[in-house]
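With one protein chain held back, the other chains of the complex are shown just where they sit.
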Amino acid sequence: MKEHDLERANRKNFRNSLEAMARPGEIQPITPLFGSGLLAMASVLLYAEVSCFYQGNLDFELIRAICGARTACREMADYLFFDSPDPAELAEVKTGTAESPEQGATLLFDCSYPGHEETKVRLSGPGIDGTKKITLPVTAIFLARLAEKNESFPMGIDLFFIDRNNMLFGLPRTTRIEVIQ
Amino acid sequence: MTRKRIMSNSVTFGFFDEDAKKEIRRAMLKAVALPGYIVPFASREMPIARGWGTGGLQVTLSLITEEDTLKVIDQGCDGSVNAVNIRDFIVSVTGVDETEVTPDATIIQTRHRVPEYPLTKGQTLVYQVPYPEVLTTVEPDTAKQKQMHANVDYAKLWVLLYEDTSQFGDSRISSRYPVQINNHFVMDPSPIPKFDIPKLHNNPALQLFGAGREKRIYAIPPYTEVKPLKFADRDFAIEDFAGRCCERCGAADVFLDEVHHEDGTHFFCSDTYHCDSRRQEVADAA
Partner (left out) sequence: MSYVAIKGGTEAIRASKDFFHARLQAEDGLAEKAIIKGLCFSCDRVMGEGALYTEKLAAEAIRKSGGDLLEAAFYVRAHRSTCQRIGSVKPIQTDTVHLLRRISSAFKDISGGQVLGPSCDYVIRLFSSLRSNQENQARDFEDGQHETDSLAASALHSLREDDRIVVLENTEAAPFDVTRAFPLPPYPRSALMQVMARGETGAMLAFAYTSMRGYGDVHPTIGDLRLGTAELRFPHPFTGKETKIGTIRITACETVGTFHPDPKDGRLRLAVGFGFCFGFNETKAIAMSILDLAMHHQGYSVGGQSIAAQPEMIIHHVDAIESMGFANHFKLPHYVTFQAHQQVFNKAKANDDKEEDNE
């Protein structure tokens, strides 16, 4: 079995994910783990004191066990991972409270499936110099659901997307997303 | 100048274990998504004492990679006793390159100053913080503080500002001036002088704040609005040095240290790299 320096991979990937979240719209490369960007991010984010949710097709259990994270239902999980950006997945996840907004969930969507829809958007808010036009690998409906979820700042959820090239997008709850044609 | 040293073999990269780093990293990601909000974290003890920079240290050690170049300053000075100690420690557990040249650094850990040299996109500024809670002076109870932030209720701070202004003409707060981030959370910017407050606003760099003893991490994302709390009919008064210049390099638009020698009072740049580089410029031009 190929030796993986997990800690080294984690710190490089973490740094890029911090940049992605701090500068929404600027995508960052992720070094995959076992061929998957999603698993690489699970390795970065999960540890013994947090919980996770995943019901997809990847072999998630090994990473989860190494990290020591607990599993939880979607309403309670701190980190949720999905094989595709289905808008329905946003509905039940937790948004934290006004006093402890950091308890809001972090969601990571794998957007590498073939033929995925994209939406052109204009982003603004913290981390963005003025405005930024990019193409997000999700539908306009997804973005509408996300806006509803994040309408009561500071409560809300924070998102990552990984595309087929293992490039990471970050979307903190502070980002204003305007769909453009 | 940039120097390289070797990491000692017997230590985990970054001193503490992976789980500790992951918890801090979680706090950093949430801090960035909640500009100005103080995120709680467990906070490990470091070999350097609480109150001496363990928060900044934990943030730096959780984010640093082999590719970084590190600068550490205290009161604006790379050679200051505590900056040297912290820098030595970080390098000994990471093996990263170190520098005094501000534009060459990718991570700058600082106590009480923002560098004079404007920061850029590729840089992260990590502040050492003694009091992360801006409401400490007006409300010491943790539960009440959380409620006030939840309700964006900063009335007690405004009352303090009002009382000071009517008695003394301006706020008595000299450093740690309260700032409002992204028009929401009011935050303690750490004990930087008011002179440095304008630098926080719309900065291309990511600014992270670590309080080890009080166990909070917070952030100002790049390009974010930062406004000092002030009444509409008052200017935000920063320190002025009555037209004095640095005696070493001639700079007039920087924060100066007042130094008393036998031969009288002298003024020098607080930011020593900035001073050195100006002197170099002057020398090159000659």
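Lettered A and B in written order, each chain numbered from 1.
By our rule, a contact is a pair of C-beta atoms (placed from the backbone, for glycine too) under 8 Å apart; a residue touches a chain by one contact, two chains touch by 3 or more.
Being a predicted model, the structure only gives us computed values, none of them experimental.
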Practice problem: Out of B:D17, B:E66 or B:D153, point to the residue that touches the absent chain in the complete complex. | Solution: B:D17
Quiz item: Footprint of the hidden chain on chain B, which residues?
Solution: 11-12, 15-17, 19-20, 23, 40-47, 49-52, 54, 74-85, 111-113, 130, 141-143, 146, 168-175, 191-195, 213, 215-216, 237, 239-240, 255-259, 268, 270, 272
Exercise. For the chain that got dropped from the picture, name the residues of chain A it touches.
Key: 48-49, 100
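Just so it is clear, only the chains that are shown with their structure count from here on.
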Quiz item: CA centre of chain A versus CA centre of chain B: separation in Å?
Solution: 29
Quiz prompt | chain B-touching residues of chain A, taken from the complex the two chains share | solution = 6-8, 10-12, 14-15, 17-19, 21-23, 44-50, 67-68, 97-102, 104, 106, 125-130, 153-154, 156, 158, 172-174
Quiz item: Which residues, counting only chain B, touch chain A once they are in their complex?
Solution: 13-14, 18-19, 21-23, 25-35, 37, 39-40, 62-66, 121, 146-147, 149-151, 182, 184-185, 204, 206, 219, 221-224
